[in-house]
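Note that one protein chain is taken out, while the other chains of the complex remain in position.
Right after this comes chain A.
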Amino acid sequence: MRHLLSTVDLGYEDALAILDTAEEMAAVNEREVKKLPSLRGRTVVNLFLEDSTRTRISFEAAAKRLSADVINFSAKGSSVSKGESLKDTVQTLAAIGADAIVMRHWSSGAAQQLAESGWVDAAVVNAGDGTHAHPTQALLDAFTLRRRLAGSRGVDSTGTDLTGMRVVIVGDILHSRVARSNVWLLHTLGADVVVAAPPTLLPVGVGSWPCRVTYSLDEALAERPDAVMMLRVQAERMGGAFFPSAGEYTRSWGLTAERFALLDSRGGQVLQQPVVMHPGPMNRGLEICDAAADSPHNTVLEQVANGVSIRMAVLHLVLNNDPEA
């Protein structure tokens, strides 16, 4: 694996290799000395041209635990705000000696352009590009689901996939790179994926995605899913009116206390206790109620912890990759 750009072109074998490697990284994260020498002497640049806390911190922790040198770069306070082009910025970073560029960009397709342009030799890891893809988030979600599934079956999760699981992704599918990346990855790993959203928040062409689509959250919940992934209502991307009011959204599309109780009592296809996932940050009272946000079946913090393991695995695999082998 040379770059990680999206989950659409990530095959089953590669996806499992990342998850299995992350499993060993998770073991390292649980021990006293949380450090591995596998990226010693390599430089990872976190190029974040869009605001982010958890993804940047997570990538930074991951790179440091593998002994890489980390350079953090954000648009604010840099030459980017003076109008420097992406090409000039990354070539500057390459001249400093970046071996990998972890990039968050507001524009869809930016990571792919960087990887294919030939501007730099560095490995490119997409940390979110516009509304297109956020592959490490999808991988950490899949990792979290796989661990829950294996845990409920009492088996070792290494080498297993998500066959038999039903996952509902709810909310702003239109603007969500997390949803896009998850639909393809979870499908690749054998899960049954359903997206539930108001028609105004579904993109054109959603019919060609490897998932089912419903306009009713209650219908989706009646199918007894194993996981409900609540997407954040992205106020910053909502230029127009996509739904009448916040109250209306919560009534139809929020995981309210009643819906959460129903989800819990019905049980899932393979998990007795369905889980509630959220990529964070949560809008409490809008898309998710307090009961669901604070429940032990909510995996938000587990997802954050798993994110470090997944990003360690991805950085290890893209940087310790022999192009000739």
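Definition applied: a residue touches a chain if its C-beta (ideal position, glycine included) is under 8 Å from a C-beta of that chain, and two chains touch if they have at least 3 such contacts; residues count from 1.
Convention: contacts and distances are computed from a predicted model.
Of the candidates "Fumarate hydratase class I, anaerobic", "Cobalt ABC transporter ATP-binding protein", "Bifunctional protein PyrR" or "Putative ABC-type transport system, permease component", the chain left out of this view carries the UniProt protein name "Bifunctional protein PyrR".
Of the candidate positions A:E24, A:D69, A:E223 or A:E302, contact with the hidden chain is made by A:E24. Across A:K35, A:K87 or A:R266, the residue that sits in touch with the chain not pictured is A:K35.
As for the chain not pictured, it touches chain A at residues 17, 20-21, 23-24, 27-28, 31, 33, 35-38, 158, 316-317, 319-322, 325.
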